[in-house]
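Heads up, one of the protein chains got dropped from this complex, but the rest are sitting where they should.
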Amino acid sequence: MLFKKIKSEGLAHFSYIVGDGSEAAVIDPRRDIEDYLNVVKNEGFSIKHIFETHRNEDYLAGSYELALKTGAQIWHADDIFDYEYGKPVQDGQTFSLGGLTLEALHTPGHTPGSFSYVLYTYSGEPWIVFSGDALFAGDVGRVDFLGEDKLKETGGKLYDSIYNRILPLGDEVILCPAHGSGSVCASAIAGRDWTTIGLEKKLNPQLQHDSKEAFVEDIAKMLEYSPYFKKMEEFNVKKGPMTSNLKDPQPLKPEKFAQIRKERDLEIIDCRMVESFASAHIPGAISIWSEGLSSFAGWFVDPDSEILLVTEGEYPEKEIIYLRRMGFDNICGYLGGGMVHWHMSGRDTESVTTVTVQELCNILDENEDVFLLDIRSEDEIASEGEIENAVNIHLTQLPDNYSRIPENKRVYIFCGSGLRSMVAGSLLKKQNYNNTVVVLGGLEGWTSTTCPIK
Amino acid sequence: MLFKKIKSEGLAHFSYIVGDGSEAAVIDPRRDIEDYLNVVKNEGFSIKHIFETHRNEDYLAGSYELALKTGAQIWHADDIFDYEYGKPVQDGQTFSLGGLTLEALHTPGHTPGSFSYVLYTYSGEPWIVFSGDALFAGDVGRVDFLGEDKLKETGGKLYDSIYNRILPLGDEVILCPAHGSGSVCASAIAGRDWTTIGLEKKLNPQLQHDSKEAFVEDIAKMLEYSPYFKKMEEFNVKKGPMTSNLKDPQPLKPEKFAQIRKERDLEIIDCRMVESFASAHIPGAISIWSEGLSSFAGWFVDPDSEILLVTEGEYPEKEIIYLRRMGFDNICGYLGGGMVHWHMSGRDTESVTTVTVQELCNILDENEDVFLLDIRSEDEIASEGEIENAVNIHLTQLPDNYSRIPENKRVYIFCGSGLRSMVAGSLLKKQNYNNTVVVLGGLEGWTSTTCPIK
Amino acid sequence: MLFKKIKSEGLAHFSYIVGDGSEAAVIDPRRDIEDYLNVVKNEGFSIKHIFETHRNEDYLAGSYELALKTGAQIWHADDIFDYEYGKPVQDGQTFSLGGLTLEALHTPGHTPGSFSYVLYTYSGEPWIVFSGDALFAGDVGRVDFLGEDKLKETGGKLYDSIYNRILPLGDEVILCPAHGSGSVCASAIAGRDWTTIGLEKKLNPQLQHDSKEAFVEDIAKMLEYSPYFKKMEEFNVKKGPMTSNLKDPQPLKPEKFAQIRKERDLEIIDCRMVESFASAHIPGAISIWSEGLSSFAGWFVDPDSEILLVTEGEYPEKEIIYLRRMGFDNICGYLGGGMVHWHMSGRDTESVTTVTVQELCNILDENEDVFLLDIRSEDEIASEGEIENAVNIHLTQLPDNYSRIPENKRVYIFCGSGLRSMVAGSLLKKQNYNNTVVVLGGLEGWTSTTCPIK
Partner (left out) sequence: MLFKKIKSEGLAHFSYIVGDGSEAAVIDPRRDIEDYLNVVKNEGFSIKHIFETHRNEDYLAGSYELALKTGAQIWHADDIFDYEYGKPVQDGQTFSLGGLTLEALHTPGHTPGSFSYVLYTYSGEPWIVFSGDALFAGDVGRVDFLGEDKLKETGGKLYDSIYNRILPLGDEVILCPAHGSGSVCASAIAGRDWTTIGLEKKLNPQLQHDSKEAFVEDIAKMLEYSPYFKKMEEFNVKKGPMTSNLKDPQPLKPEKFAQIRKERDLEIIDCRMVESFASAHIPGAISIWSEGLSSFAGWFVDPDSEILLVTEGEYPEKEIIYLRRMGFDNICGYLGGGMVHWHMSGRDTESVTTVTVQELCNILDENEDVFLLDIRSEDEIASEGEIENAVNIHLTQLPDNYSRIPENKRVYIFCGSGLRSMVAGSLLKKQNYNNTVVVLGGLEGWTSTTCPIK
């Protein structure tokens, strides 16, 4: 028996390979498919089926490219696909993998045509359920994609899917959702990457409601919708662009980098950590540290725009993968040799002021008239605590709220750890705010000292 | 400075990456380009140029695919290319790589438009010459591709290229040819993979002639021409098929394998070692051990035919690379789990008798009327010794000479080591010879005992 | 959260890495510890604890070497250890890993001091239980290590451990045992590598008994005890030899190989597949195919003896790992270049006759007086069917039963697939049986044809 969970950091996306005999299936493949291919090569399996639990909105599926490489059949959920390259899956349809059987289970709610897939043991008992974005560890899928007026309806469908189709499979059944903690596909997925139906019944807050009405009431809410979602939905229903023919981004000398930046309207993403960006960065660059790309590039960079990358000098292997998973295919190069070569070419840089929480304590004691900007989300504020006198604008909403930030005051930016604050800092810099200060360590640093929180 | 030799075993092909600053060039890239891409990624280089020393006949160049991935410019030698994807190089043309300069040197002979490329030191002295198939370690390029009537002319051109253009660069210049020992592009390339012009002047037998006439006399001869060469020449002047979109051969269960074999007219290549094939193989399979594919698949398998592979059970990673380098793209699968699964499915197998040299000695002493078939090449026989009473048919000529082999006698097949003998054994088996015996250890085993050699 | 299962093929051994924050623990590390070290390096974790579920008898634990490399604390179960390098774990003892807690649970039976370890969720519910050799998927641990007269007592203890300590954790708890299907630590572990307590309550045959008595009755039996177990037990309670200082086995030329074999009393293990060994092998070699080493080297090779290996020519990386896991540290080399070099040196080989099941059908029809030797285990025969007229001697018992095998008859050897038959064939060859025949495809091949089974 073959069973592997492939985790995509950043997106917090889980895909799975499951197989028996020499026949395997992949559930919800991501766009970079090498890991699936290597597993089956090493284990002597052939991928027979590719199952999608739903049209995804937060990443580009690798279904078509994987099918081309292996000859597998794609089974689409949600009936809106370009069926030249796959077939629609049907409720109750079964599939054999060696001696095992998988069954498709229609579990709408997150999307109208969402499916779960149940793997049965050799003797026919429900064993593992791949629940897509219906049921997660600690949360359920968001139901707001069809709009606010459909919230009650989609919420009700999700309730039925979970309570009537998934939970009855049994407490002992292993639950394999499509996302883990950190995903944008639910509010608050828990950190337990491995779980069972029984554990969720005990621990998942959304499964503790007294009634369907209470459940729907709780989950029927609009969540943030990242601008790149729209493109993902489009790409995923069509064949989508293939990665195997994309050009590798090349290292660019400072002169070339500067020239391209001047000639073309493109985005520079600086993927270095906050301290590096603070000291010196190329004017106009946005700061998104590497591990933050999956969460924030989609908010602040147009998926169709050309992109130049800055790293500490190395080839941006990881960064390219993260960006391509989200459809950012126009990466035209990176700064070869890193910033030291930029400096050596005598070119201009800019900086962003930082402050440690200890320094900030002293400053605040001096009663300077400052503006405290808290860019954390409502959920974070609720669970971690508010900052006294701070104005809250969630990072993702910043571009729509520049007018709320004064230009004539020193602006201290807070997040949880200081990482996102520099994203905000770089956005404000591009809006000509020259008096912003990133608080290193963020709220967690702040609470480690003796400064007061309301 | 970046300088790497990438050796392709089997084809005995050498390609090179050379670079300075952050600019690199690849000389004569092979079809599987991952190694080049990885080197430049790790070293922070960008591939600016791709140089071809000539249209190649023994492998598929990776120029186009590499250009697509990197944006490099292809520079073709021999003026017969599809110039949508590259440009013709000119004699004397120079190219910069960081602080270094490369110069194109027209060195015809092997092909009419062959080029060498000279890398100069920072101060302008000739440093390294990439001589393509003009000058090798221990040999010179073959000159028979234009036909027998042009031999003198092409031989003369090669003499001029070597004596007037390459050797004058200086004894101290490092010589980097396109092939090493074992290549079919010359008769007898030496085993010294690293050499200099001075070493060749001392040691290369073809550079010891007294006159141009003697040189031409010696080298102007027709060599064997493998059937797949024609296809390579065609593919290399066009864009050629891309590997990145080829389907991965899948493991096939015995039933499926048997069914495909029955329905379609295809070739089964068994890549296992001689002992395995001897014991039990799928009826109709040709035996070519993995490391022999580059040399022999081109002779006995049509590049357009569909292929099924048999290995010891593992994924045929290496075998697929070897075959694709030669344009064998229709590999439709391999026997999943290896022969043990074939046996477990209760299917038929065939075997080929083997004999150790010690057993053979005894047999020959008994004066049985046997047929000794020596499948080594003329060159090998000349250098390693003849076998008494053996009939010589070089392996590559076997299909044209079945009539010379008796059907009613026991046929003992000899090569150098016993590897190629099984290729012959499998070919004869397909011709319904059922009385063939492969001599394990071949001539080398034979000479290790006290049996007589004429 | 970090959670990885590391599977050791052959031994069918599972070890686990679990962690939170930056603190990790390894449960039952195997001897080759690179995988653990790489996981924690890549994930930014530090191994704080090493937990042993019991003194192992089937493999060498890597606890000490892992502790030396990481500074982790070893927690031994079974109170017989050299406590210079570890500490005894106590029932109920708890350990923190970041925000998670692990609790030690005394679960005797398989060994007197066996422990399970329960991982709790952040909110304190039982989540995952590492059950060692107490409870497996589809089976329970063997209880015969203290001898036949203690069977009832140990069986009773195991019942209490499972029923009073493990099962009450809850159906929804994920069960992580120390072995999977194919292990010698139980009779018949199931193929479902991932399971839960609830699934086992449903599916595990040993958990379907009506009473403690019935349970004990069923499991209280003596199983086979491989001779190397004794050495493993000894090594595991002491520090045990370190692998990092072991010499790498070197390739040996045929002359050197032959010389060593002549001078020293050592074992040649030929790891090639059955067909290769059949055709030609070095006289005196035992045939154990690579994937069979973990199961059979311990039965037929003394762990203290010197070993020479034969492969198809490649470095025996995998084979060395398999052998070292079982304490075979005296591997003094392998045949460089494989058998082709042996043949080329003109040396002697031997062969073993094979037969396909189709050929065998014909032979049996001819009513020749043959001896059918079935070397499968009693369990296999019970589940897969008996062979008419065959004498059954389980492979592991063969050395004690040579007298039951006639020397003057042709002996046809059967196993499931033909792999083990060659082990038997090579053992009989060493006993001077020259009339043995290995049945390719074994019983599975046999049943695929129309030949009769009783």
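A few points about this structure:
Just so it is clear, A, B and C label the chains in written order, and each chain counts residues from 1 on its own.
We adopt the following convention: a contact is a pair of C-beta atoms (placed from the backbone, for glycine too) under 8 Å apart; a residue touches a chain by one contact, two chains touch by 3 or more.
All of these numbers come straight from a predicted model, not from anything done at the bench.
Which of A:73, A:244, A:356 or A:397 touches the hidden chain is settled by the complete complex: it is A:356.
Only one of the listed residues, B:91, B:148, B:172 or B:368, touches the absent chain: B:172. Residues of chain B in touch with the missing chain: 1, 3, 121-123, 125, 127-128, 170-174, 191-194, 196-199, 201-203. Contacts to the hidden chain, counted on chain C, fall at residues 21-22, 37, 41-42, 44-46, 68-71, 242, 244-245, 247-248, 250-253, 313-315, 317, 336-337.
Taking the complete complex into account, residues 272-280, 312-313, 338-340, 342-349, 354, 356-358, 417-419, 440-442, 444-449 of chain A touch the chain not shown.
Operating definition for what follows: only the chains that are shown with their structure count from here on.
Of all chains, the one whose Cα centroid sits at the greatest distance from that of chain B is A. One finds 43 Å separating the Cα centroids of chain B and chain C. The geometric centre of chain A is 48 Å away from that of chain B, both derived from CA atoms. Counting partner chains per residue, chain C shows two or more touched chains at no residue at all.
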